[in-house]
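Rather than the whole complex, this shows some of its chains in their spots.
Chain nomenclature is as follows: A and B, assigned in order of appearance, with residue numbering initiated at 1 for each chain independently.
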Amino acid sequence: MRFFSDNAASVCPEVMAALGRANSPDTAYDGDALSASLDGAFSDLFGTQVAALWVSSGTAANALALAAMVQSHQAVICHADAHIQADECGAPEFYTGGAKLMLAKGAGAKLDAVGIGACADSIRSDVHQTQPAAISITNATEYGLVYTPDEVAAIGALAMARGLGLHMDGARFANAVAALGCAPADLSWRAGVDSLSFGFIKNGGMAAEALIFFRPELAQATRYRRKRAGHLLSKGRFAAAQILAMLENDVWLRNARGANAAAAHIANAARTRLLYEVEANEIFVRLTPAEAAALRAQGFEFYDWTPGVVRLVCSWDQPSAEVDALALAIARL
Amino acid sequence: MRFFSDNAASVCPEVMAALGRANSPDTAYDGDALSASLDGAFSDLFGTQVAALWVSSGTAANALALAAMVQSHQAVICHADAHIQADECGAPEFYTGGAKLMLAKGAGAKLDAVGIGACADSIRSDVHQTQPAAISITNATEYGLVYTPDEVAAIGALAMARGLGLHMDGARFANAVAALGCAPADLSWRAGVDSLSFGFIKNGGMAAEALIFFRPELAQATRYRRKRAGHLLSKGRFAAAQILAMLENDVWLRNARGANAAAAHIANAARTRLLYEVEANEIFVRLTPAEAAALRAQGFEFYDWTPGVVRLVCSWDQPSAEVDALALAIARL
């Protein structure tokens, strides 16, 4: 029973079916009809004109998004626990040509305008220090917390006031939207977000994320950088097909709601042990080593996070029997 | 009737079936059993211990291969028409941190030891000039010519004598092996090749190439660079599955033979018009604009290459009726 990562989940049937449908000869790279329809599909979803590019991984989406806004002698403000800082082996540095990541503070890997402002203010405005050019926040955060539209908008206002770009790592954007029940627009461009790594892989896709630019002109150079990075797939129609299949009939929301609900059920059983509120599909639970071992002995797989804390992640395809069993097992500890 | 690129081909049924079989929850990134079996599968195929990494594109494979052998202040010797120089938007420069590509000469995008040696000798051995650290050749070449094991070995000997690494861009390695009927080992490590971008996508895969290191120690840092480039897919088992499905029962050879045979058939009809011998699955044909238009009017799609020359590419799935029709149409011009 896997609760260690939503990356380990299966691919949802709508995506598998779409791969089959896409399997006839077609124009290469992103010259096919499916790829060409992405801009329109996401413009409809967000209610504004966007440019949308498929890429194979969230790391690529994040790094390309940052490279569109940050020059090599500049910096990105993010949380110390942000995926771009902690888990991408320096991808932002690679794609930007060596920009620096400035680490702001906030509980649960969540930033606010005060923390970001303090981080930016720690830098003198002279050529001896790399100057911030963008902010990157993760929604839902690496600890499963969700920024509300108002919280994002406060950061967006700060970004605008200081002339900084605003990127959202939305590897679990679907879970955030599902949790909030808000319009995708409210959580993104209406709140000042310039670019969004819209994740599909953890949520039932195979190998396709959408990089959304709410300022479409940022996409132009990005198309070259995507090619240069080896991320312009020659049979790109299969990447587009995955994303479109999940947009259709709101599969992305259905899947995210399922994962969130599973997490809520477990959280309810673990209420006294929670490190943070469970707002999306991740649950950080305080367990003694003996308790963790006891759960593992019952077949539950998960990561130790920090001493005394484990991470449980519910996937879109988590069987309800597994969820019930884990909730019960935790309650019985 | 598409003859413009083997990138436009469909995905072969064995690959589609393998994707379905791989679709259950599993360990993320390359921690799954399929990914772990790649080293062994390719070591068996090549008859020597290799390290094998999946990546999503040939461009990524090539660039990672070069970054493993070339530092940013060094250079790669390749042909002016090499894909890495002409069609990857500077991916080698990106992955190596700004190495230079030194362009050697040879007909049909094919190099030999003399041309490579002359290119290397054009550089003074001082710090004012970037010094070559590797050679990259493409087999089959961008003009569809095939290096024989002896031809590769001559270049391999030169590389060894000068302390240069040797990379083979094998986007159509399968077509070359199929054409020669040789052992894969003879065309690679036994001939001095250090790393091989072993292409599967043009030959019936979806989005997975194998990067093979015949000096397995080169793979170590490459694993970090792959992650850093956003090419460590979180559901990597689907990439491994594609490759393994094509290795099994020599599907890769079957597909390549099919494409080669189709090309040979057309070449036979176009004998007097060929720019180069047709050794793999690409045919460069001299056509007047009127002749090209006449073919297009009959429904054949292809690229104009240079004035008076068009490129025809046969895919693994090219219907024989299309092949017969094109051969006939050319013969009738």
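What we mean here is this: a residue touches a chain if its C-beta (ideal position, glycine included) is under 8 Å from a C-beta of that chain, and two chains touch if they have at least 3 such contacts.
Here the structure is a predicted model, which is why all the values come from computation and not from measurement.
*Asks:* Total copy count of the complex, if 2 are in place?
*Replies:* Taking the entire complex into account, the copy number is 4.
To be clear about the criterion, only the chains that are shown with their structure count from here on.
*Asks:* Chain A to chain B: how many Å between their CA centres?
*Replies:* 34
*Asks:* Please give the residue numbers of chain B that touch chain A in the complex, ascending.
*Replies:* Those residues of chain B that touch chain A are 2, 5, 7-11, 16, 19-20, 23-29, 55-61, 63, 88-91, 94, 201-202, 206-207, 224, 227-235, 238-239, 315, 317.
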